[in-house]
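A single protein chain has been omitted from the complex, and every remaining protein chain is retained in its original position.
Here is subunit A:
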Amino acid sequence: MSGFVFRALEGRIVIALAIILGVAAVVPALNLLTPPDSTFHIPTYAMSLMGKYLCYALLALALDLVWGYCGILSLGHGAFFALGGYAMGMYLMRQIGPRGVYGNPVLPDFMVFLNYKELPWFWHGFDWFAFAMLMVLVVPGLLAFIFGWFAFRSRVNGVYLSIITQAMTYALLLAFFRNDMGFGGNNGLTDFKDILGFSVQADGTRAVLFAVSAIMLALCLLLASAIVRSKFGKVLVGVRDAESRVRFLGFRVENIKLFTFVVSAMMAGIAGALFVPQVGIINPGEFAPANSIEVVVWTAVGGRGTLIGPIIGALLVNAGKSFFTGAFPEIWLFALGGLFIAVTLFLPRGIVGAIQHGYKARQALKAAAEAEKGRGSAETVAQAAQAAE
């Protein structure tokens, strides 16, 4: 067990963890402790925006585990993210209590509006924080388990698997749009008031949410690193590169994929749960197939199969998106499309992948030069010996 964690602490992972944890401490401190007119002050809206990016980064990390290491291109990871978000949203709705527009102490506003007489059975328990947090993991995990059980057992692979993951998130999108599903239909869940008794609008709460997002990202990075550096992780890469070889070595490929897919879905659920209180709303739009595809873009831009790359990719692309949508709103989508084409053409390994590859190539070159020099000096010694004779 200690070996499992210890192995995870490879050089660049330690650096990334240190940076993420540093950000978790510094950003909230600058928000809370500096006066608003100070140059170092980070306004709350900016902090929440960054918190949102961190949630996206966690989602991209989750995708990297299945896509980058196991070769499963999931085009439906947004679904797990949204389900985690809905679980958190349901808790937040129940915290509103009688403060809603209709003042019903039990039923959220949209239920009163839609003439619900009592709370649907699946809303029970969500007033309890621990239960809701459990559901943040269980609901996406269970969906991933059921989906993966059938898909991996019947050996659905490659583009076919991608298409059905896309269909899965689309089906959920349609379902959640329906008012009689009991999740607020088109409008989703919003007007949140408290989380654990603290106002979700308050600077202090926002700061804590930001810090928790960063810490969860760090923990998940640590877990993902431990997984990919274990023998299991090597088997994962084996599944990606030569699935039949893994199978003929006696491994149960379907179990390996299932485990990874479920862990990844749970990480995506955590990301969604932290996203919702920071943006203040969750609606069926989060299930949109385009969202899941965007996650693939972030991961590819950063460098799949590197863990750190997708985090960087998600942060960069989203920061770019915020900037471009403000500065040049009409060209943002072209910029995103162009970016993906450019990365595919010129940086097929992504940013971190390209750096890693360049570094390795230089190392190899250096080693070769060293060997050459070694031989050279051996020759000089031999010549010297000859001269001495």
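Following the convention adopted for this analysis, a residue touches a chain if its C-beta (ideal position, glycine included) is under 8 Å from a C-beta of that chain, and two chains touch if they have at least 3 such contacts; residues count from 1.
Please note the rule applied: contacts and distances are computed from a predicted model.
**Student:** Choose one: "NADH-quinone oxidoreductase subunit M", "Urea ABC transporter ATP-binding protein UrtD", "Insulinase family protein" or "Inactive transglutaminase fused to 7 transmembrane helices". The correct choice is the protein name in UniProt for the chain not shown.
**Tutor:** Options "NADH-quinone oxidoreductase subunit M", "Urea ABC transporter ATP-binding protein UrtD", "Insulinase family protein" or "Inactive transglutaminase fused to 7 transmembrane helices" narrow down to "Urea ABC transporter ATP-binding protein UrtD" for the missing chain.
**Student:** Considering the complete complex, identify which of A:A79, A:L222 or A:V253 is in touch with the unshown chain.
**Tutor:** Of these options, the touching residue for the absent chain is A:V253.
**Student:** At which residues does subunit A meet the chain that is not included here?
**Tutor:** Given the touch definition above, subunit A has residues 1, 3-4, 227, 230-232, 234-235, 237-238, 241-242, 244-253, 255-256, 259 touching the missing chain.
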